[in-house]
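Now for subunit A:
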Amino acid sequence: MTMAMALGMIMPILTWAGTHAPPLVVVTPLLAGPIAVFLHKGRLAWAWALAISILTFVFVLLLMPQVIQNGHIAYYMGTWVPPLGIEYRIDSLNLLILLLVSAMGVLSLVFGLPLVENEIEESKRGQFFAAFLLCLAGLLGVTITGDAFNVFVFLEISSIATYVLVSMGAERDRRAYVAAFNYLVMGTIGATFFVIGVGLLYMASGTLNMADIAMHIHGHSDNRVVRAAFAFIVIGLGLKMAMFPLHTWLPSAYARAPSMVGVFLASTATKVAFYAMVRFIFSVFTPGSPFEGAVFDLVLAPMAVAAMIICSVQALYQINIRRLLAYSSIAQLGYMLLGLSMGSIAGVAAGLLHLFNHALMKGALFMGVGKASLRQGVTNVQDLRGLGKTMPLTAASFTVAGLSLIGVPLTAGFVSKYYLVVAALERGWWWAVAALIVSSVLAIFYIGKMLETMYLHEPPKITKSKKTAPQAPAKTSLLALGPLMLMAAANIYFFFDASLPKGLADAAAKALLGGGAS
Partner candidate 1 sequence: MNADFITPLDAFTIIDLILMLMLLIVGLAIVRLNDIFAIVMLAGVYSLVSALWFVSLDAVDVAFTEAAVGAGISTVLMLGAMLLSSRTALPAKPVRKWASFFIVLATGAALMYAVTDMPSFGDPLSAPNAYVGLEYLKRSLPDTEIPNVVSSVLASYRGYDTLGETSVILTAGLGVMLILGMGGKINGQLKKKAIDYDNADAQAHHTVLRVVSKMMIPLIVLYGFYVQFHGDFGPGGGFQAGVIIASAVILYALIFGVDAAKAAVPPLVVRIGAALGVLIYGGTGIAGLILGSNYLDYNVLDPHSAPHGQELGIMSIEIGVLITVCSVMLVIFYGFTSRQPDITDKDW
Partner candidate 2 sequence: MSTVLEILHIARFGLAGVFLLGGGFFVLAGAIGVLRLPDFYTRLHAAGVTDTMGSTLILLGLMLIAGFTLLSVKLALVGLFLFLTSPTATHAVANAAHKAKLKPLLGTYRQTRKGDNEGGSQ
């Protein structure tokens, strides 16, 4: 079969896939989930989940040229014209998040195999990967949809799947059930607040399509129903993304979840909720109006600053590493919220860039902890002793990600913090710059604490007598090391060439603030 023939064959499939990529991005993992329930023979379920997530990633890549070419894509479900049917609207903002979520899905799957085999019993593995795929589909669904109520439905799919995945950590730590239950109660309250918000929006505008709502409530930003809707959506999504005062469920949920779930959630779950809030605040409500302006300055910015400082301090006192990283995630989320609450194009772009970089950092950190727990049974900071000697490559990647979290030059963290400070200075928010500095310095302490124990202490002698005898060193295959090194390298690469995420973030910010839902 000559090349031309092959190409001739592939081209139509490619164009077909290209035009129908938007629904396929969500439907492939959604329908692959139920199939995964039956494949519980050894690694079949894992291979199936990996293949599907790679396919999803390919579909997202197919979307990229179209979005970059003509600004945004609109796809009508069942060819019903928007106000009637559900519409998928993809612009550079959700393309960035789609790239992130699908890439992290692939990476955590590739990374997660030895961890899953170590922590989840054989019979439940098929269902575990099914729940994972459904969670991935839910997150992608929230990111890609252009319909307000559809966001709620897919938010619920991803949330219920996340509650279940978190509770799967119970084989390793019995407190996982309680953590999952608290997460469920807080998550459902958040979702219900979000539904109230969408209901009020529907009451004010009469439609559920985001672009249409924006058009109808454009003039009425002083209407009380619209204001109440804004408040409820912000609180609802704030709960989902663990905004500062509503974050109590996150540390124990991430600490008790299985390590692979921790890796995936840390870099995607709260980010998608953050994206939803950005989408609603800027595309649906009119950011310029005095009410939203007041909320930005009086509610979001102080919450962001409080998150940055208080959660960094809390992270300092944590013994369990995953709780420490969870608290630092909430602090880093404060950075993104700070960018958002500036309301300027530079601010929002900086926030989105930090979102992208933070996913890289936190993903790598959780992977490092996962691999270490596989070999040395690491749960507390003390157990990291001597990791520098026993597992040099993991320790090195962990260090790179840690430094990136602090914002040391040569790492991506520096770039996003740099742009955040520039945006804050332009906005004249001195106190925000001070908060950024204080929390970076606090980051030095709690990351420094971990790095010091890793490099300067002697590794625990693996003797049977030790109470927390680490499991026999399971074959941590190269498979697990690959993604970890890739993430660490990405952290460095995006310092030198931050054009991809920065370009997308800028385009997204302009699209959002330029002319409403352009």
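Note that a contact is a pair of C-beta atoms (placed from the backbone, for glycine too) under 8 Å apart; a residue touches a chain by one contact, two chains touch by 3 or more; residues count from 1.
The candidates were selected such that all candidates are chains of the complex that A comes from, given by their letters.
Since we're looking at a predicted model, the values are computed, not measured.
**Q** Which one of these touches subunit A in the complex: 1 or 2?
**A** 1
**Q** Can you check the complex and tell me which residues of subunit A touch candidate 1?
**A** Those residues of subunit A that touch candidate 1 are 20, 23-24, 27, 30-31, 33-35, 37-38, 75-80, 83-86, 123-124, 127-128, 130-131, 134, 137-138, 141, 147, 149-150, 153-154, 156-157, 160-161, 163-164, 167-168, 177, 196, 200, 202-208, 216, 223-225, 227-229, 231-232.
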